[in-house]
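Note that this complex is displayed minus one protein chain, with the remaining chains in position.
First chain written, first letter: the chains are A and B, and each begins at residue 1.
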Amino acid sequence: MKTFRKAITLHTRQKHAYVNVTSDVQKAIDESGVREGLCLVNSMHITSSIFINDDESGLHQDFAKWLEELAPHDPRPTAYAHHRTGEDNADAHMKRQIMEREVVVAITAGKLDFGPWEQIFYGEFDGQRDKKVLIKILGE
Amino acid sequence: MKTFRKAITLHTRQKHAYVNVTSDVQKAIDESGVREGLCLVNSMHITSSIFINDDESGLHQDFAKWLEELAPHDPRPTAYAHHRTGEDNADAHMKRQIMEREVVVAITAGKLDFGPWEQIFYGEFDGQRDKKVLIKILGE
Partner (left out) sequence: MKTFRKAITLHTRQKHAYVNVTSDVQKAIDESGVREGLCLVNSMHITSSIFINDDESGLHQDFAKWLEELAPHDPRPTAYAHHRTGEDNADAHMKRQIMEREVVVAITAGKLDFGPWEQIFYGEFDGQRDKKVLIKILGE
């Protein structure tokens, strides 16, 4: 049995952004030497997400607008109970619940075992600072 | 360590449908010979889900109505930015975010290690065509 760990750092220019990290994950699988196994990819922060969906910029605009409707950004101290702590990002914690913390993906013959359109994204909802993504691989 | 892979194909008659795949997953575990381990079950498509919830048709009606409220189907080209590509299914990508891509389930003594009501479902939000579900098992 082999295990492998790698953390990558992202820093988005926008507060709300989507970054395709599929090739980073495949690179980690290559480095691990694992041919058959499972790969966990998770955000190490609680205001951002890892999810699998389409690499299409229009859809990402739709996601951003939709998440803003479901959990509006409102930095006022009275807008959310969480803001009594001095934070202004309660909405980002909610957006991350919709968009997931992590994905677990199959590794088959050394490759991400994906359907035709699956791509792994980092979803940032409170960015403009360094954030880490963890990749942990288990297999042989 | 053993690994096992199997893909199953579903084709729903309706655009929006829920299919209980629990026995397919247990069958794959039986075929794998794994007695203790983890089993990943994921949709290989980005407009459908794998999730665990109750096998109760009323609840499934409630889910369908609720998802339609949260992310309404609207095929018009101007309804979603994603539709500028010619697609008409932006809502299905959103519904799948709520209902998850995948589940990871424990295998104990060769069986799905489940609570009393847990059942695995394929949730289809843009169906009427062939879709694949991946089962990947790791254990011993």
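Heads up, the rule we're going with is that contacts are C-beta pairs under 8 Å (C-beta built on N, C-alpha and C of every residue); 3 or more make two chains touch, one makes a residue touch a chain.
All values reported here derive from a predicted model rather than from experimental measurement.
Q: Which one, A:Val25, A:Ile52 or A:Ala71, makes contact with the chain that was left out?
A: Candidates A:Val25, A:Ile52 or A:Ala71; residue touching the omitted chain: A:Ala71.
Q: Among B:Phe63, B:Tyr80 or B:Tyr122, which residue is in touch with the absent chain?
A: Counting the whole complex, the residue in contact with the absent chain is B:Phe63.
Q: So that we can see where the missing chain sits, which residues of chain B does it touch?
A: Listed in rising order, the touching residues are 1, 36-38, 51-54, 56-59, 61-63, 66, 70, 98-100, 103-106, 108, 113-118, 138-140.
Q: In the full complex, which bits of chain A touch the chain not displayed? Write them out.
A: 1, 3, 5, 38, 40, 42-46, 70-71, 80-85, 90, 93-94, 96-98, 100-102, 104, 132, 134, 136, 138
To be clear about the criterion, only the chains that are shown with their structure count from here on.
Q: Could you put a whole-Å number on the gap between the CA centroids of chain A and chain B?
A: Chain A and chain B have C-alpha centres separated by 20 Å.
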